[in-house]
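All protein chains but one are shown at their positions in the complex.
So that you can tell them apart, the chains are marked A and B in the order they are listed, and the count of residues begins at 1 in each.
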Amino acid sequence: MAENDDGLEELGLSKSLTRRQVLRRSVGGFLVLYGGALPKVAAAGVPKYVHKHYRNTLKIIQWSHFVPAYDVWFDKTYTKNWGNKHDTDVQVDHIALAQLPARAQAEVAARSGHDIFGHLSPQAGLEDQVINHKEIIQEVSRKVGKVSQVGFKSCYNPKTRKWHGFPENYVPDPIHFRRDLWSQVGIKPSTWEDVRKAAPKLKALGHPVGLGMSNELDSNMLLIALMQCYGAFIQNAHARPAINSKHTIEALKMVRDIYKRGMTNEVFAWTAASNNQGYLSGRLSLAVNAISIIRSAEDANPSLAKNTSVAPIPRGPIQRLGLEHVMGVYTIWKFSKQKALAKRFIADLEINYQGAFKNSKFYNFPAFRGAVHNYARQLAADPHKGKYKVLDLIARKYTANLGYPGFSNAAIDEIFNTWLIPQMFAQVAQGKMTPAEAAKAAQQEFRPIFAKWRSRGKI
Amino acid sequence: MAAVAEAGPRSRRVRDLFEDRRFLAPALIGPAALFILLLVGAPLVLAVYLSMTDATAGQLSGKFVWFNNFVDAWHNDNFRRALRNTIIFTLASQAIVLVGAGILAHALVRPFRGRWFLRLLVLLPWAAPVAVSTIGFLWIFDSQFSVVNWTLVHDLMPGGGHFYLYRPVNWVLGGIDHLPWVHVGKIDRLNPPQWLGQPTLAMVAIIFVQAWRILPFATVIFIAGLSSIPTEVNDAAKVDGATGLRKFWHVTLPLQLPIATVALLFGIVFTATDMTVVYILTSGGPFNSTHMLTTWAYQTGIVSSNLGEGAAISLYLLPVLLVVTVLMLRFARRVEVS
Partner (left out) sequence: MWSTLRERGLSYLIVGPFAIVLAFPFYWMLVTAFKTNGDLYNLDNVPFTYHKSEAALGEKFSFRHDHWLPFGFENATPSHVGFIFNDTNYLRWVENTAVVGGLVVLITLLFAVPAGYSLARLSGRWGQSVGVGIFLTYLVPPTLLFLPLSRVISKLGLQDRLWSLVLVYPSFTIPFATWLLMGFFRTIPAELEDAALIDGCSRLKALARVIFPISIPGILTVVIFSFSLCVNEFVYAITFISGTKQHTISAGVPTDLIRGDVYFWQSLMAATLIPSILLALLYNTFLNRFIAGFTGGAFR
């Protein structure tokens, strides 16, 4: 051992001995201080917080809401009050949006997990692992009225006659645009043709429009909605792939044109945050996104917020129809031990949706329209001068479900989750395929997916 | 090799047992082997089973389809690209690591003022948890706010000289363009490179991040190897008149081969089986062009709920790595002996 040290000394490696000692002592002190952490953390590792008062425990998991105040309200106020009324300890865990599928599958594999799982899109693929949510639908309908079309067609499977999820909320998807810049070019984004005309002019001003074509949520929603406006759909009402149509080709041509003359290739690299950040920096003149953009602007850049208008999706040659940005779907696993309690919780949440509607800053719209009263008045009462009134119109008239005109199903889920639509648009925009080729290739890609799920009896 | 125990007959027998090599060896390995068998072996068997069924969405069972999943995977373009990418990313990043760590280790072995601090800086990428440091790179390579692009495109000396970094870089790129088969293009000031949006640049970004985080690790291994060269060898070389480059080529390099092999092996394993970097940086995009086998398996198995297929794709990795590992260990041992 001594030889080793000598060797090290020769190589000059033991010079830092004193420094090391100093550090070692401070690290040691740190460890001693936190020595108490071990039992503390081990105890905290027990999630079953033994609360003497409550008879039951209900575990919920859902995403971290982009409005942190919503999570604070939900976790600390709403669930606690509900829990007190029902003698239940309600535990709410959060998870990042991207990890939802992995976590869901892990719970299924483990046959144990949370009683209520909050997804952000209908999960038709998990149909076999969840209960039939019919009872909750019926209970809520009795109290506040029918479920909206969006909710119905997102969470109901007509083939198996099963409600594979409870549609709790959906988020309308308006466009945000810079009034001041658009008035400079003298156009308003009421139709997609207007956008096509304005795009090169706005780019020349240094403020291009922002239509993402990347593997992320915003691009997915925007492009499918745009297709709808052109009468192009992924499937028809009978759940057969219908993407190869002249409408699709026209939509592809339109986006390619906008890209070539009005955007740069950054849009192929966008994340879900990119259009937010691009708009907030003052650069983008148009973004299609839920109101997270303007709410962030109100906090960070009030002058920008004043110049921003919120409007429905532009009209296409066939119609004006958008999609929900995300849809909050609650599911209860078949193996949950608190099914009755979970159903009660969900029903109560939906029936009294006013709190959630307000605390999410109007991000969450209830899937049962009657659960909230006086939309117009509440939206108008927002301190930002009636900007949000249009959300009601969008939510009522211009929001369709994913999979429109058919129902959301596992095949749609798979196509959505693997970004096949943004990829189709991106390849056309970059000139890698002609629109006709792309539409045909997409149809061929979709057919086996639909066939697979059909053979499993889900469509 | 019996030791003489002095206690009574019974405890002597127990002690003898512990002395017996044939008992002791398995007894010592037993716990580790059992642990690994249970926590890795058993799930692996389950995964192999899954890969031969049509399981979906988390249910851990399904109908047997035997080798269909493997065949179907192979016929998918994305899979082949993922396989190619796994090889390219691994080899390219590890080549950079090997050369970089070799040079850096040589420089760090000798003492000089400030070495402790510089070594601290060098260690940072390895010390950072890979998930969070990759999120940091997401911002560094952002499509709009990338600091790399900013530095390339903006005037770095606004007061006096007006220096734009992209100009000398474009000069170099222009030179590279003269080479056959290579076309790199130039940096456009108004439309800076999309590090995560263009397929080739995205691959470069991923390779860079992998090399960046493994370099310190490999450097430390190399330093260890260098310090293990006995001083007699150094002295002998000096006596023989071998210095500088000749010494490097004939003495240092051969002696470093075993340790270099180890560094390379670990580096290859860490890169090829890693999902985090690609998943966070590009999620396999743009258009599935940067998928590795691990992320493609995740996308197929978890995101698309085709569990059986996902399992099959993951399993393709195993034999590849097996071959690489065995070859390299053999090589290391042979070089050791000589």
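Convention: contacts are C-beta pairs under 8 Å (C-beta built on N, C-alpha and C of every residue); 3 or more make two chains touch, one makes a residue touch a chain.
Remember, predicted model here, so these are calculated numbers, not experimental data.
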{"item": "Options A:273, A:311 or A:351, residue touching the unrepresented chain", "value": "A:273"}
{"item": "Touching residue (missing chain; options A:88, A:105, A:169 or A:338)", "value": "A:105"}
{"item": "Sites on chain B contacted by the missing partner chain, in the whole complex", "value": "1, 3-5, 15, 18-19, 21, 24-29, 31-33, 35-36, 39-44, 46-47, 58, 60, 100, 103-104, 106-108, 110, 112-116, 118-133, 135-137, 139-140, 144-145, 147, 150, 154, 212, 215-216, 220-221, 223-225, 227-228, 258-259, 262, 269, 273, 275-276, 294-295, 297-298, 301, 307, 310-311, 314-315, 317-318, 321-322, 325-326, 329, 332, 336"}
{"item": "Sites on chain A contacted by the missing partner chain, in the whole complex", "value": "1, 4, 8, 13-14, 16, 19-20, 23-24, 27, 34, 37-38, 41-42, 44-47, 61, 63-66, 68, 91, 93-99, 102-103, 105-107, 109-114, 217-218, 271-273, 276-277, 280-283, 289, 292, 296, 299-303, 326"}
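We take it that only the chains that are shown with their structure count from here on.
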{"item": "Interchain centroid distance [CA atoms averaged], chain A/chain B, Å", "value": "33"}
{"item": "Touching residues (chain side chain B, partner chain A) in the complex", "value": "56-60, 109-111, 116, 138, 142-145, 191, 194-198, 202, 227, 230-231, 282-288, 298-299, 302-305, 307"}
{"item": "Touching residues on chain A, where the partner in the complex is chain B", "value": "7-8, 10-13, 15-16, 19, 101-102, 104-109, 125-126, 128-129, 214-215, 264-271, 274, 277-278, 281, 283, 410, 413-414, 417-419, 423, 426-427, 456"}
